[in-house]
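Missing here: one protein chain of the complex. Every other protein chain is in place.
What follows is chain A.
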């Protein structure tokens, strides 16, 4: 058989991994922008707001002064962050008391609510806008199917990776659209507050997310959470071995080797999906298993060694009560407002994991930018992707879970305001005077 596979370059392996995480983020943002453009161009006022926890302190109305709006927005965001902190601590407590099943079912229920009700609402908006002549029975059956399969795909059972990833992106899109319905100042204040909260919760030793992951690691258990995991890149240079035997093995070793010995673990397999959602925080860097592909390329030596994937830290995988049935799915955490743990990390197969909260807040930023003009959308999109790239680089350097929100949100907000205040005037004047360059 053909033995001459050419060595994979760093561009293929590293670039492929980055693309596999940037692509779904981009798709989510794109769909939110489309939804915002379709649905908000018809609506009357931009203050058709959504009452929720996020507006409990102050509901913005167009007649207030700027100072009032500012203070109101600050209050709203503080309340929201406080609620999220409480909910996360509550989750830590429940996890500490080993009520994991309860958490899992609660997560499944909230995902069903998100997919069913939010999805239904948005579908109804679209139906009204386009006057689609669908009747209620078909609509209900379709909605029920959509929501039920979504819950199954994300929580309850293992399903095609494409289906699971698609549903995660859809959940992110629905929640992000709902958040863009908040009043404007509140949205911006909320984004800033959440970026700061994320930074604190993931990096400070007293942060709830960090506590959660420490608990999970110390108990070798799984955290219920909604996390998007990119499909691991197959390393073509590994020795093909027998997959079936190795697959079921569950690694329980703690990372005694807490530094990175660059010894590649040879040819063992891991389920890309089985990952323990040792999700956000802490040292969840993976044990890089090059996934053996049944290729005929057999190489005795290591071949391309990817820096991220070669970390020697073992992730404690799940084993729910000794049952080795792989749970492909991550259960979510928290209430509806607090569904996801933010953060970015590495899965057990070296694939990059990104919390769904990051998807949501990136899309909220871009959706808000879309409410102003498309120029800000482009600027914010590029800023967010750049921020994500920086975060991935930091992840490669530090080899521990990092908050993915702060860098991207900071860049996004800065570029939004710069574009809105300065660039727009410039570009509009250039276009009006037909000056191209």
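Definition applied: a contact is a pair of C-beta atoms (placed from the backbone, for glycine too) under 8 Å apart; a residue touches a chain by one contact, two chains touch by 3 or more; residues count from 1.
Following the convention adopted for this analysis, contacts and distances are computed from a predicted model.
One subunit of the complex is not drawn; among "Nuclear cap-binding protein subunit 2", "AP-2 complex subunit alpha", "Decaprenyl diphosphate synthase subunit 2 Dlp1" or "Probable gamma-secretase subunit PEN-2", its UniProt record names it "Probable gamma-secretase subunit PEN-2".
In the complete complex, the residue from A:20, A:231 or A:420 that touches the missing chain is A:231.
The residue from A:23, A:38 or A:127 that touches the chain not shown here is A:127. Chain A meets the missing chain through residues 1, 49-51, 120-121, 124-125, 127-128, 131-139, 141, 144-146, 148-149, 152-153, 157-163, 231-232, 234, 239-245, 247-248, 269, 271-273, 291-296, 298, 325-326.
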